[in-house]
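Could you have a look at this structure, given as structure tokens, before my questions?
A protein chain is absent from this complex, but the other protein chains hold their places.
For chain A:
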Amino acid sequence: MGVQRKGGTRVTEEPEELARHPLQAILLADSFTTKFRPITLERPKVLLPLVNVPMINYTLAWLESAGVEEVFVFCCAHSRQVIDYLEKSEWFSQPNFTVTTIESHNSISAGDALRLIYERNVIHGDFVLVSGDTVSNMSLTQAIQEHKERRKKDSNAVMTMVIKQSKPSPITHQSRLGTDELFMAIDPQTKQLLYYEEKADHIKGFISLDNMLLADNPSICLHNDKQDCYIDICSSEVLSLFTDNFDYQHLRRHFVKGLLVDDIMGYKIFTYEIHSSYAARIDNYRSYDTISKDIIQRWTYPFVPDVTFFANSATKVEREGMYRAPEIEQSRSAQMGPFTVVGKGTRIGNNSKISNSVIGKNCAIGSNVSIVGSYVWDDVTIEDGCELRHAIVCDGVIIKSGAVLEPGVVLSFKVVIGQQFVVPAYSKVSLLQQPTMQDSDEELEYADSNSGILDSSISGTMDKLNGEMTSEPASELGPGGAGYVWSISEGGHEDEWRHSVAPIPAEKLAEAMQAIEDDLELLNLDGSALSPSGELKPDYNSNDSEGDDDSRDDTFEKEVEATFLRAVHENIKVDDIILEMNSLRLSYNMTSADCAGAIFYAMMKLALETPHPAAGELYKNVASIVSTWQKLLKFYAREIDDQIEVILKFEEMCLESAKEFSPTFSQILHLLYDKDILEEDAILRWADEKKDAEESDKVFVNQSEKFIQWLKEASEEESEEHN
């Protein structure tokens, strides 16, 4: 128990607060993903050995050393195994450090887990939220203090996220931990997180930031070079937020995005960057590989093999990063390369070469075996002449003589590989059959990670479908072999290299870089094709909205007509119909002139559709409708411009949709004038506008010549009278 700096490290908190709330942590002992299948079908991820120590011990040891006093371990998949393990371990009997397990059988996501914990009402203040696969040696003191200080100033600062600078080259950003590309925007002054995009859409060559982000801060920093450590310091509101938003499942994809995008509640997330300490999460096989190497190379000190923290045995560190446990039987001719860990009671035969690998306890390795970059767990038997390159071999596996594991192979518990058999690259072998293929829908992914029990009948049929690969388990892995080779789902295959323990082949790397370049090309093409002016595709939007406008005009007219007809048939009062029209006008964002035009159109159409034996009757129809609804029309045609719009609309109708009106144009114009719907100014200006128009456009002006003349004279007389 070498590294135990107890709760006393937390000196910064106020004493009474300290008394009330011991620092708590929630440890999710379930990752709610399927990335470690098939191994996780038999054993929960947090109990998988990482450099010969179950992962959860790294997390717990770190939490203890960082001054956390109370840890709630949330177990879901294989919860019994986790609880049993913890009960047997010494974690339950630590002074100043209580570990409590919370068991659930139906949680399918981190969101469910947090909701359940909220119901238990065990969290009383700020807490640290981590998953059981976190390896870190950072000190939480500073981060928690910052979090608390922010909380005092702004009660909406509910979460502080720990981030870390990742490696400088753009290629290694992703490849190191096999995670998705991450884009973040952070306010450089306050360190507030403003934008978080994890599953970057690769087709889109650009990031779109909301303009409002910049409204408050004159500068923000966009990062592609940071890594999310998945260590969050949360206030108790976080739990209630999960409860309030029952659709939040994933911590990042739903919760963080939800808070960032939906700022109605005003909750804020801040970041805390660590510089010299280590923090990383084992998310997939690649990060398993990377973090194992980091541990061997002592980046995670004090959590390294030769320092006993928990459940690891005394190991001696030698030069070149060699760690040897006691009681190793090693042949003189065996060569142990650099950066290798060998567990207790392991025997290694003649002329075997081991480098950059981790070998567990009580393994039996024959002679002339070559192991490179592999992870061999406990009680594994490797017979003579085998070759292992970048593979993970679980407990109890037997690899018979002469077998070869190509890079990226994962052998689950107790698999037997037959003699001389070559396991192809990236295959995953398990004694259990592959469960039904699920498409990578998130919900399903959660669901089946948690089911644990396999529906073998369905998987059996699946196996038949995948005929040649998995037909007969016995022969599938060579003579005497046992286990099923899992087929890789279609979509997954491409990304297999990304997440595997095997180093990324050079051509894949080149491909990936090429893909990035293609993005760029695409973008440039777009840029030049769509917007020669140099703007980034500005035309798109404007075109769209214009197109919209046209169609919206039409629908608006139709809506108005329908409303008007309803008013006519149901005898709705004019005031009420005005209200309805107004709401229509606002929702379509139209002017009153548009309204006047549309209403007039509707009226005329009604007049036309009312049966009329002769042209004279048509005029009567119009007259009656206009007089009934003049108030409505008048309401929208108050301004001269609106009235002109009505005249223009009428003209258009006469020319196009309702030619029947054309003989009576001047009559109806006069009628509208008499009914005070059109003012003489409007008519005169309309006539004025048409003065220079083409002859064909002037048909109706000419028709109403007399009327206009009369109006003019009348107005002149009027002005004379005034004088």
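The definition used in the following text is that contacts are C-beta pairs under 8 Å (C-beta built on N, C-alpha and C of every residue); 3 or more make two chains touch, one makes a residue touch a chain; residues count from 1.
Quick note on the criterion: contacts and distances are computed from a predicted model.
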item	value
Complex member absent from the view - protein name from UniProt, among "Monocarboxylate transporter 13", "Signal peptidase complex subunit 3", "AP complex subunit beta" or "Translation initiation factor eIF2B subunit gamma"	"Translation initiation factor eIF2B subunit gamma"
Candidates A:261, A:510 or A:714 - the one touching the absent chain	A:510
Among A:221, A:261 or A:714, the residue in touch with the chain that has been omitted	A:221
Interface with the undisplayed chain - residues on chain A	168-171, 173, 181, 183, 185, 188, 200, 204-211, 213-215, 218-225, 506-507, 509-510, 513, 516-517, 519-521, 523-524, 527, 532-536, 538
